[in-house]
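One chain of protein is taken out of this complex; the other chains stay put.
The block that comes next holds subunit A.
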Amino acid sequence: MSPITVEELAGLMKQAAGVSVAPQDLQQQYDSGFDALGIDSLGLLGIVGELENRHGTSMPPDAERCKTPRQFLDLVNSTLMAGA
C-alpha cells in the first residue's frame, strides 16, 4: 500500500474542511499547526474518517489529535504500512 502523500492530504483538507492549500505550500507548512491552517478539530476528524473509508482500515485514535501535517502523515502512514 502506498503512503498518503502531501498532495492527498491537501485534497482531503479541501474536501473535508474547505481549506485550500497548494501541496507545495503545505510542504512548507509541514510543522505549522492545523489550527493555523484553518483546520479545526471536526475538520481533522472528517479527514480521518475519509481516509478510513478510502483505505478500509481504522486509524488510531491519536490521528485526530495530531497537531501538525507532519505528525499526522507520520502516524497515518506508519499505521497503513503496518497493516499492509
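Everything below uses one rule, namely that a residue touches a chain if its C-beta (ideal position, glycine included) is under 8 Å from a C-beta of that chain, and two chains touch if they have at least 3 such contacts; residues count from 1.
The working rule: contacts and distances are computed from a predicted model.
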- Task: Assign the chain not included in the display its UniProt protein name, restricting the answer to "Putative L-lactate dehydrogenase, Fe-S oxidoreductase subunit YkgE", "Polyketide beta-ketoacyl synthase 2", "Amino acid ABC transporter membrane protein 1, PAAT family" or "Transport permease protein".
- Result: "Polyketide beta-ketoacyl synthase 2"
- Of the candidates A:G18, A:G33, A:P60 or A:G83, the residue in contact with the absent chain is A:G18
- Query: Which residues does subunit A use to touch the chain missing from this display?
  - Reply: 14, 16-20, 38, 42-43, 45-46, 49, 52-53
